[in-house]
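So the structure is just underneath, and the comments pick up after that.
Missing here is one protein chain; the remaining ones are kept as they sit in the complex.
As written, the chain order gives the labels A and B, with residue 1 at the start of each chain.
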Amino acid sequence: MPQPAIAPPTIAQTAERENYLNAKYGVWSWLLTTDHKRIALLYLLSITFFFFIGGFFALLIRLELLTPAGDLVQADTYNKLFTMHGMVMVFFFLIPSIPAVLGNFLVPLMIGAKDLAFPRINLLSWYLYIIGGVMMLHCMLTGGVDTGWTFYAPFSTNYSNTNVVEAGLAIFVAGFSSILTGLNFVVTIHRMRAPGMTWSRLPLFIWAHYATSIVQLLGTPVLAVTLVLVAAERALHLGIFDPKLGGDPLLFQHLFWFYSHPAVYIMILPALGVESEIIACFSRKRIFGYSFVAFSSIAIAVFGFLVWAHHMFVAGTSVYSALVFSFLSYAVAVPSAIKVFNWTATLYKGSIHYDAPMLYAFGFLGLFTIGGLTGLFLAAIGIDVHVTDTYFVVAHFHYIMVGGAVMGYLGGMHFWWPKISGKLYPEGWARLAALIVFIGFNLTFFPQFLLGYMGMPRRYYDYSHMPEFQILNVLSTAGATVLGVGYLLPMLYFLWSMRYGKPAPDNPWNAAGLEWKTPSPPPTFNFDEEPVVTWEAYNYDELDSPDKDAPRGEEVPVAR
Amino acid sequence: MRPAARRSPLPDSTLIGLHHEEEHHPELLHHFADAQQQRDSASLGMWVFLATEVMFFGGLFCAYLVYRRWYFPDFAAASSTINMWLGATNTAVLICSSLTVVLAVWAAQTARRTLLIVSLILTMLLGMAFLGIKGIEYKEKFDEHHVPGASFSFDKVQVPGHPDQYANPHHAQIFFSLYFVMTGLHALHMIIGLGIFLWLLIMAWKGRFTPEWHTPVEIGGLYWHFVDIVWIYLFPLLYLIDRHK
Partner (left out) sequence: MSDHSKSSPLPTYFAVFFALLVGTGLTVFAATLDLGRFNAAVALTIASIKATLVALFFMHVKGASEKLTKLVVIAALFFLLLLLGLTMTDYVTRPWS
């Protein structure tokens, strides 16, 4: 058992050191906590719960699509399935995921602060998320919604007979959770960095979360007010989006996508940050082109606001504005590509270690690249006209959101699990799970590119007029089952590790970053003395000079 | 941008956490290194929040812009039926309230407790006057059946400057929808503002504010000014379309 690093002098000589997990016991000490680390765990439980719900809907969708006929559920039910799969996964899993769990846990630690700037607002964020989640659950249990997660008018405002307003309000409330998290991060990163922690020494995880927060802050309010308009229109038949009353359905789409496109950057930017951390650690090198990668996060955040109408190429907007948005959509790919190039350059001549987090990072690298490139296909109006509303689009965004964001999330969870829980997860099982996830993912979603390209429309529960698509659909469903197993495994062994896992040293990976200078798990107030930073980020050459062993080695004394 | 400004704790300090040599202010929260950091965080937090509010109202301004361009004559007709003088009065009321707010902040900075309390009370009274006048306007609209919904009617209203043309009721309903949503959302923010200022008043009455610490007054003031700025734009856009005709 490795010796823990310098124990805080005032902690009594108890068998177990005091940390944020055992500092206080009792349900209320968790439900009324203002400790960012505990709030992160509250989020972890909540979003995992919603992940199961969204996954359940995905399972039903894939089961229906095993056969060309619509024989599992009715058409209306199928509409509800894909709608609620989308709403739950986007608003109650992906948008919070990395920021609310890993961001909340790590941002103060990484910058050397005791907590976020506004701990009580952090707790409020979680409660808003829960309230929105309960409303969404109620909405689902009382008939669901069938508008698609995109709520398009006038179907959502005039014709749908489902719980549109309730779903909209649930997302409205959850949106404020997102806004407040973003607010907390921006103020924290500006104001609470430890002495010596200049912007150019910040981990790229922090840059990524800063960029994410900008998007959350400036985009979500537009969605909020749009949902208010939808609710008002539905209740009072105002005519704002109703063509029969002089309204423009496209205005809804403009306002909706103004948020919802940047929203996808909320979902991927944090994962891009995680990727930088993992690649640096497991190639034992500073990220190549640190400044470029840092600024590319900001560029993605800003450019992400310029491209929304590429979701509307066939909706009836003017061709000229479509040209403008198409061009801008190409531009937004550039900062993402810069990241991929820089990660690749980091790997070159790095000392690569294939621990589980790195396996997820490699998977991310490939899948994010494919997802991003297929985005360029869609940015070309000519191609988009053919593949819009087909499975090509579905495959594209799942490559980024599942192949990218979820794998980034899992990689991050593995990387920081020792810090969060104080325990080591079983590495063998973790590598196996990563492999299963990768295989399952590709089996699920690659066929969907082919399906879309060949013309299978999305959101159809019955494709009996195109029975030749069945084989690819069967492959996709099979892949989904494998993927499900891959997701289940980490949940099981993380839980197992909390009880039976080996205690983790402070820095099992010998990684760079202030969070690794605290005990695993950290004490409630993170640092006994405010750290003073005098070194650059990713100082792996310094960290590795005393011992050139594998970063995983428990025998490696913690570098301080 | 600012970390070098904060001094680090002495390396041989035996104090745990953030307690510096000077006695810290009772209002200092534990996770902050010092009062300056807390104050700067609160200020930045409010400014960032106001940025989100700009986007929140922004969506409505976008809808307004689209439909005003499309249906200008109908918007002009609809706008001519709302009471410009009540709107102008409300604008003046809010401008006065912004003055009382800066006076309150100055009073807090300069330890003038009486002026602080008076200014806060005046701000609230002006805010309530604003809401009262709004209520009168809404009642007028209600009586004229200009509230969107089942009982909306806008027949035979002339387009300003075109005596032979009548406004399209559907398009007029869009105007009134935007009118009610925009001014309603604004009024909701006013009500929240009144709540905030009531809380500030209570704190001021208890003597909690000092020249060293009066952050809530400052950031409450920022919020109130923002609500004023929104109205500064709403007034000409909603009340003054084609008034010369």
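Just so it is clear, a residue touches a chain if its C-beta (ideal position, glycine included) is under 8 Å from a C-beta of that chain, and two chains touch if they have at least 3 such contacts.
All values reported here derive from a predicted model rather than from experimental measurement.
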item	value
Partner chains on view for the chain not depicted	A, B
Contact with the hidden chain (one of B:F61, B:Y166 or B:W205)	B:F61
Residue, one of A:F305, A:F525 or A:Y540, that touches the chain absent here	A:F305
Full-complex contact with the absent chain, from A:R62, A:K114 or A:H190	A:H190
Full-complex contact with the absent chain, from A:L32, A:A69, A:V324 or A:V385	A:V324
Missing-partner contacts on chain A, residue numbers	190, 214, 218, 222, 250, 254, 258, 305-306, 308-309, 317-321, 324-325
Interface residues of chain B (partner: the chain not displayed)	1-2, 39-40, 43-44, 47-48, 50-51, 54-55, 58-59, 61-62, 65-66, 69-70, 84, 88, 91-92, 95-96, 98-99, 101-103, 106, 109, 211, 214, 218, 221-222, 225-226, 228-229, 232-233, 235-237, 240, 242-245
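Note that in this section only the chains that are shown with their structure count from here on.
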item	value
Separation of chain A from chain B, taking each centre as the mean of its C-alpha atoms, in whole Å	34
Touch list for chain A against partner chain B, complex	8, 10, 113-119, 179, 183, 186-188, 190-199, 217-222, 224-226, 228-229, 232, 236-240, 245-248, 251, 254-255, 258, 525, 528-530, 532
Residue ranges of chain B in contact with chain A within the complex	1-4, 6-9, 13, 16-18, 30-33, 37, 40-41, 44-45, 48-49, 51-53, 55-60, 62-63, 66-67, 70-71, 148-150, 168, 170-171, 173-174, 177-178, 181, 185
